[in-house]
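All protein chains but one are shown in place.
The chains carry the letters A and B, assigned in the order they are written, with residues numbered from 1 in each.
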Amino acid sequence: MSHLQLKSLTKKYKKDTVVDAVNLSVNEAETLVLFGPSGAGKTVLLRLIAGVVEPDAGTVEIDQEDMTEVEAEHRGLGMAFQNFALFPHMSAFENIASPLRAAKLNKNDLKERVGDVARLLKIEHVLSHMPRALSNGQKQRTALARALVGEPPILLLDDPLRNVDAKLRFEMRLELPSLLRGRGTTVIYVTQDYKEAMALGDHIAVLVDGRVVQHGSPEDIYLRPANLEIARLFGDPVINRFEVNPVAEGENVSVALSGIELPLHGAEPSLSGTACVLGIRPEYVSFVPENVPGSIPVNVEAETPINEKIITLAKTTGGRELLVSRPARTNGPDSGNAFVTIKPGSGLLFKQSSGELLHGIVNTQVTEAVA
Amino acid sequence: MPANKALKRRRGLISRKALPYVLSLPALIVCIGILIPFFTAVFYSLQRYRLSQPWARKMNWGENYLNFLSDPGFWSTLKVSLSYAVLTVGLELLFGLGIALLLRKRNRVNNFVSILLLLPLMTAPALAALMFKLMTNPGFGILSYFLTLIGIDDFRWGASPSSALFTVVLVDIWVYTPFIMILLLAGLRSLPTQPFEAAALDGVPRIQQFFRITLPMLTPYILTATLFRLLESIQQFDIIYAMTQGGPGDTLTVFQVEAYLNFFQSTNVGRSAALLMILWAITFVISNIFIKNWLRLRERARGEA
Partner (left out) sequence: MEHSSILEKVLRGIALCLVITFFMFPILWIVLMSFQTNETILRVPPSFIFEPTLANYKAMFTGKLETSAASLEIHFLRNLGNSVLLSVGAVSLSLLLGVPAAYAFARHKFKGSEDIAFTLLSFRFAPPLLVLLPLSLYFQKIGLADTYIGLIWVYQLICLPLILWIVRGYFEDISPDIEYAYRIAGHSWFSTFRKIALPLAGPGIAAAGLLAFIFAWNNFIFALVLASADKQPVTVGALAFVTASGIQYGQIAAAVVMSIAPTLALALYAQKYLVEGLSLGAVKG
């Protein structure tokens, strides 16, 4: 239904540039996820799109029409907030009905549409309650209902599952995609949870300090993060990092890790001598039964099951810490000496000083390792 | 609502940027309304100006102020104002704290008493002075009568120079102690219970608990209450004027009363203005201390919320 475009959108608070010349574009019926740590400017960006905050520079275009000067109440968007932002002095029904009342819809149609949306979100039975009588989950569903009831062409969701307990969060993460995809709505979804980002987004824009640092499909970001910080944020448990110095022998570049030489196929020889950080995701490290050539000796320190994985903390002979991830209910050493190998082609090489990606995974199918 | 192609682009009657200024315009006007007379007063204080002698009006710059230094009347004004302020605030703090401690627990009786104690605070100070004036009437006043019962026959309350200050301070205490009490009670009730529970477990006697825990934690509230009342006390007009018009003689000529009398009785605008400027300077310093302290308290309250 709508094509949203942000051009050089900028917002400053006093000396702080909170949103820095952001360029983004979303096609109709797509879901764009805005991902980033707190303070990255995601919420401010949403507010700029919604029109409740005025930008210092740049434009917001909807369907190629410049909306920057248009007041929020005329933009026809829907938004759900992290803290629900329900009107405390109105019932759930009235909260949801609010956009319809603004459009001056007649009584019967209004009642019907509120009922429909409430049924969809399974909160019919609490429509007459006041917000303080609702549980967090019900509040969140009411907030979503309010955003959806007007059938807006563009939906802005500001980390809606953040303040909802873990179990409910999981449930809603399953429901949301069907809710959103079915309506053909264009969605901008803000989250700090990378799993949510990967599950919900058609494409993801990573925001750090107000700037879009990377924009691409979930796989792009997971497999080829633009810098070390993104690699760290996108992955659970966090990616293993080793400081290394690539050495070139003719056309071949390799790095040394605990005395084992790891070849970096396709890397540029000019990398030699640059201080780098080698990033290897725990799921690409696996235990091997014995001292296979090319395996790294480690000492297992601790092991803990988390959700569907088992995480092992190990230390190399050089004293470097290493996390290994394997699926639950598989066997592995839980203490003492062991050996690990690294999946070929799974290394990410980052420049140490700037963190940017120098050489990454190429031509490898890793979808099965994605959480 | 399906995408509305005819989206309005109006900016509304008042542009978004101008809105805050328009809304606060009246406040701004009042601000100006205050500043103009203020600067006029500054101007007058630098003049020799009597309404009764308009022809003799001329600038005498700081002379009014210099004259104060050698004017016993000025020092008397300063002395009485300070005594009044110190006495009232000091005693009200003491009593207010005591009563707040008495009413600390939330129960029916205490809540009822707190409500009752609101009443003196809601009485106009001038009328409270009037009430006490009637009660201290030498002929039929009930308070004079009570004194005769314990053998004091000739206590002249507001009419005698030796007891006039006592009388007006009494009225002030009656009206304003509840204010301090309410503030301190709110403070007391907002104190966290853990330190006290810990102290009780350790066997610390109650009196020590009071001095070591309660009092320090109450300090911001005590400071706020003190500064607030100090500011009002040193400018007190209503009670004193209603009771004795500054008399008997000039025993109770505090700053504002003296300024009033200067202006309306002696029509001495210059002196009156200079007196008020000095008072303003004193209150300005105190109020700055107060505002800083109050802002700090507010930040703390916000932070804990």
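Annotations for the structure displayed:
The rule is simple: a contact is a pair of C-beta atoms (placed from the backbone, for glycine too) under 8 Å apart; a residue touches a chain by one contact, two chains touch by 3 or more.
Not measured: the values here are computed from a predicted model.
The chain not displayed here makes contact, within the full complex, with A, B. Per the touch definition above, the residue from B:20, B:62 or B:161 contacting the chain not shown is B:20. Here the missing chain is touched by one residue of B:122, B:150 or B:207, and it is B:122. Touching residues on chain A toward the chain that is not drawn are 47, 50-52, 71-79, 81, 83, 85-89, 98-99, 102-103, 146, 150. Residue positions on chain B in contact with the hidden chain: 12, 19-21, 23-28, 30-31, 33-38, 40-41, 44, 98-99, 102, 109, 113-128, 130-135, 137, 139-140, 142, 145, 174, 177-179, 182-183, 186, 196, 200, 206, 221, 224-225, 228, 231, 235, 237-238, 241-242, 255-256, 259-260, 263, 269, 272-273, 276-277, 279-280, 283-284, 286-288, 290-291, 294-295, 297-298, 301, in rising order.
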